[in-house]
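For this view, one protein chain was removed and the others were kept in their places.
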Amino acid sequence: MSQETEFIPYIVEPREDTGLYNAKLGIWLFLASEIMLFGSLFSAYILLRVGSFTWPVQSDIQNVPIGAINSVVLLSSSIFFIRAYVALKADDIVKYKKFMYLVIGFAFLFLILKGFEYYQHFSHGEFPKTSVFLALYFLMTGLHALHIIGGILVNSYYAGPGLYLREKNKQWFINRVEVAGLYWHFVDLVWIFLFSTLYLL
Amino acid sequence: MEHNSNTSEFKRDLLIYFGIIALTGMIVGISHLKLKTLGIFLIVPIACAEAGVLAYYFMHLMTKKRTVHLLLLLTLITFITLLFWPAWDVAYSPRTPSEFTTF
Partner (left out) sequence: MSSKHKPAHHDPHHGDSSHQQSFWSQYVFSTDHKVIGIQYLFMSLFFLFFGFCLMLLMRWQIAYPGHPLPILGKMFGESNMPGGVMLPEFYNQLGAMHGTIMVFLGVVPLGFAVFGNYLIPLQIGAKDMAFPRLNMFSYWSFFVGGLLMISSFLLPGGPASNGWTSYSPLSDIAHDGQTIWLFSMAIIIISSLLSSLNFITTIFQLRAPGMTFERLPFFIWAQLITAFLLLLAFPPLEGAAFLQLFDRLLGSSFFLPSGLYVNGHLYNVSGGGNALLWQHLFWFLGHPEVYVIILPALGIVTEIIACNTRKNISGFGMMRWSIIFLGFLSFVVWSHHTYLTGMGTNITAFFQTTTMIISIPSVIIISALFITLWGGSIRFNIPMLFALAFLPMFGFGGLTGLPLGLAATDIPLHDTYYVIGHFHYVVAPGVVLGLFAGIYYWFPKATGRKMNDVLGHLHFWPTLIAMNFVFFPMLIQGLMGLNRRMYDGGATYQFAHGILFWNVIISWASWILGLAQLAFIFNFFYSIFKGEKVNSDNPWQSATLEWATPTPPPHGNFSKPITVYRDPYAYSLEGAPKDYSPQDQKEI
């Protein structure tokens, strides 16, 4: 792998004038596009709600306690990721893996709670076709859940089979995990807005 | 952009963690009061604060270089543009019904 880092510069070490290594700039660009993606859905929410005659009382339809618990779950997994990253940089692979398993575990917990919520809605006859609010809810949280699944896949790879990459180039692996962490924090950030908008307003 | 494994950074992260949870609890409480329009103007800024704190500390936004700051500023401007046209459109459109949504 060192051939790759010789071929393309700034994979491992940052470039002086930008202060960034390539993947870090890349992930922030990606997150910028994600901001615009979720932003368009929030924009749709605002227009549809402000323009409609009636809008359901969201906190009556939604399971606010579970939503709040999910907020804590995702936030905790973010903190665990930070601990994992710190451990990785300190060369403590055992601790790194332990915390990554917690990250992934809590992500699964989030999905399970979400799945339970969806099941609750379906059993009350609440589907996307039932109302515009529910349609927005299912689309926005569904898209978010897809992002969680993507994050689970990436994090599992770096906590398991992907560890061989660390043998090839330690700093590159640390960078990769940092970049994955940025993505993961972003997923948490989106949830904060989703919870506030779709449950509490 | 380093987290030390020593306790001072960890304590700070823990503080932020509980801080965000506290803010979350606060907005759940405000939502419970069912304050309608006032509720929106309270909940949304607090949610933005939570997100800002997360981005700033966990995503190390404070140590990022000018490049990323500029990029995010650009994105923010574009995002706000996208977000505020519906409000303006509804406010000035002649088709808007005279009765507004009752929250």
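A and B are the chain letters, set down in written order, and residue numbers restart from 1 in every chain.
As a working rule, a residue touches a chain if its C-beta (ideal position, glycine included) is under 8 Å from a C-beta of that chain, and two chains touch if they have at least 3 such contacts.
Note that the structure is predicted; figures quoted are calculated from it, not measured.
K.L.:
For the chain left out of this view, which of A:72, A:102, A:143 or A:174 touches it?
P.N.:
If we include the chain that is not displayed, A:143 is the one touching it.
K.L.:
If you put the missing chain back, which residues of chain B would it touch?
P.N.:
67, 74-75, 78, 81-82, 85-86, 88-89, 91-95
K.L.:
Take the complete complex as the reference. Which residues in chain A touch the chain that isn't displayed?
P.N.:
Within chain A, the residues that touch the unshown chain are 3, 6-10, 15, 18, 20, 22-23, 25-26, 29-30, 32-34, 36-41, 43-44, 47-48, 51-52, 127-132, 135-136, 138-139, 143.
In this section, only the chains that are shown with their structure count from here on.
K.L.:
Between chain A and chain B, what distance separates the C-alpha centroids? Give it in angstrom.
P.N.:
Whole-Å distance between the two chain centres: 16.
K.L.:
Within their complex, state which residues of chain A touch chain B.
P.N.:
18-20, 24-25, 28-29, 32, 35-36, 39-40, 42-44, 46-47, 49-55, 57, 59, 64, 68, 71-72, 75-76, 78-79, 82-83, 85-87, 89-90, 178, 182, 185-186, 188-189, 192-193, 195-197, 199-201
K.L.:
Sort out for me which residues of chain B touch chain A in the complex.
P.N.:
Going by the criterion above, the answer is residues 1-5, 9-10, 13-14, 17, 20-21, 24-25, 27-28, 30-32, 34, 39-40, 43-44, 46-47, 50-51, 54-55, 58-59, 64-68, 71-72, 74-76, 78-79, 82-83, 85-87, 89-90, 96-97, 99-103.
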